[in-house]
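Note that this complex is displayed minus one protein chain, with the remaining chains in position.
By letter and in written order, the chains are A and B; residue numbering begins at 1 in each of them.
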Amino acid sequence: MNARIGHIASNTFREAVRDRVLYNLIAFALLLSGAAILVGQISIDIERLVVVDLGLTAVSLFGIVIAIFIGIGLVSKEIEKRTLYTVLSRPVRRWEFIVGKFLGLAGTLVVNTFFMAIGVFGALLYVTHKFSAADASILIALYFIILEFLIVCALALLFSSFSTPLLSAIFAFSLFVIGSFAEDLRGFAAMTHGFTRWIATAAAYLVPNFSVLNVISAAAHEQHLSAQLILQNTFYALFYTAMALCGAVLIFERRNLK
Amino acid sequence: MAAIEILGLEKTYRVGFWRKRPKRALQPLHLTVEDGEIFGFLGPNGAGKTTTLKMLMGLVFPTAGTARILGHEWTDPEVKAQIGFLPEQPYFYDYLTAHELLDYYGQLSGVPAKDRKRRIEEVLALVGLTDIKGVQLRKFSKGMLQRAGIAQAILHNPRLVFFDEPMSGLDPLGRREVRDLMEQLKHEGKTVFFSTHILSDAEALCDRVAIIHQGELRGVGAVEDLTSSVQGKVEIVWQGTQIPASMKALSPDCHITGDTVRAVISESQQDAAIDALRRERIRLIAITPLRTSLEAYFVEKLQSSQKTAGSST
Partner (left out) sequence: MTARKRTTIVAALGLVVGMTASMLLLRHIDQIRPRATIADALYISSPKIIRRASLGFDGLMACIYWTRTVQYFGHRHFLRSGSYNELAPLLEITTALDPHMIPAYQFGASFLAPRPPNGAGEPVRAIELMKYGIEHNPDNWRLYYDLGFVYYTELKDYKRAGEVFEEGSKVPDAHPFLKILAAQMAEHGADYSTARMLWTATYESSHESNIRQNALEHLRAIRVDEDVTMLQAAIERFRQNNGRLPTSLWEVAAAEHLRGIPLDPDGNPYELSLDGQVLVAKPDDFPFITKGLPPDYKPAPPKFHSPS
């Protein structure tokens, strides 16, 4: 069982690489170096702020885009292209397929983020000429970004299991935007009454709360992040991801393949 | 033990905007395929052959009925390690090379690593893809893809192989090779279940066939029986242009072609005819049992069902 999942995961990774996904790193590198050089020359006392803010935001956005664009095709493309037939005629369980695909995509993003992290720290070194202990918050921010990726991958996979790529992209992207404003949504919900309030609050809690996982500003301002927060956020992301994956499995298990 | 037992598998789709209209793709099907035989599943396009295969593979879920494959429930994932499947017009991950594809599939089928490499080479050689094993599949022609498909179907040495239209896309040489391969598989004791609408292939290869049309099973039987059961007639060819009176009595229809005569008599009259010719010292060229072709049987079955369909309105 685990071996099969692992094989599917590594094949998914291979597919992403051969799809030239990792070339995004070039664009990222250019962006970040340009910013670092620009800011380094101006020297307006917020170099660190800009590099960290820009760098982490870019890591997050690039990754979300990759997660969505690859994720939405993970299942639907295989069904459409019928490459699934010869896979499922083997002793591969359908749920193993979903989990394997997820791990492959998540793994791709982790690798991608790793290289980007090197870029961010490199740019940081360039503008500040030394690291400080507070830079550890950048690592935590990166970790949270990876948690965000897990959720987005799982959601993209969920949509992919029943919807066309275009619709999946719209759903996934919409959820990402709404999720980024989830705290405000909860604020809106708190101001309504009665039945609406119940529905709005439920929606506000069900939406993936990316705002909770976004600690980029905190990292940029070298703020301390408590261990409890880290732990709870980890569990939140894991449970949410599990929920989405279970949904994907439930749908896919039932799907008649054309 | 039967290799495949199909027990009432049925599939009804719901079509229309509100998914209300039922469309029956497959009537309840009862079929048995014996171990070690080559079984042909025949029918025109859209008859339900692919639907049946997909259900057996677990790609489509039947509306009713069950099946047993190699003695296990057809939904048992472990049984898939012992079966191979070649879908119609197969597609594969086009960013992989043939070698990588087989390696991946081998992993998924549970072929141990130490055997995999050797087995891949064997199979590639068997289907004639050794030279291009390092080329990405997106560059393969249709025929090459078909070969790759066959390769992945037999890679893990399955006991039972399902082929859906295995000859499609192949040139005559390729078709010959596939036919030889299927014979080889049978020789190795494997069971082959293949669907096709090309009857000459079925006639040449199969031990038994089933004919399916519009989702309904029209006929099952051994090829021999189906093609010889009909007429019980014999064709006699003799030298010369003479038609002895006794022959004429046995068969009013005698055709003279060049310097031979051809007549059709019933099997029971065979001995009498031979005696008659010998008495006249006419040289006998050939006595051949008249067989219906599978095609005729096929057409007859289809037409009869159409008649019933027509009359049942």
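The working rule: contacts are C-beta pairs under 8 Å (C-beta built on N, C-alpha and C of every residue); 3 or more make two chains touch, one makes a residue touch a chain.
It should be emphasised that the depicted structure is a prediction, and the values quoted were computed from it without experimental measurement.
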item	value
Contact with the hidden chain (one of A:Val65, A:Ala218 or A:Leu257)	A:Ala218
Residue in contact with the excluded chain [from B:Glu5, B:Glu37 or B:Asp76]	B:Asp76
Candidate in contact with the missing chain, chosen from A:Ala134, A:Ile199 or A:Leu250	A:Leu250
Contact with the hidden chain (one of A:Phe69, A:Phe115 or A:Phe188)	A:Phe188
Absent chain, residues of chain A that touch it	93-95, 181, 183-184, 187-188, 190-191, 205-206, 209, 211-212, 214-215, 217-218, 220-221, 226, 228-229, 232-233, 235-236, 239-247, 249-250, 253
Interface residues of chain B (partner: the chain not displayed)	73, 75-77
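Methods note: only the chains that are shown with their structure count from here on.
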item	value
Inter-centroid spacing, chain B versus chain A (mean Cα positions, whole Å)	50
Residue numbers on chain B that touch chain A, as the complex places them	54, 57-61, 77-81, 83-87, 89-93, 95-96, 104-105, 107-110, 149, 152-153, 162
Sites on chain A touched by chain B in the complex	3-4, 7-8, 11, 14-15, 18-19, 81-93, 254, 256-257
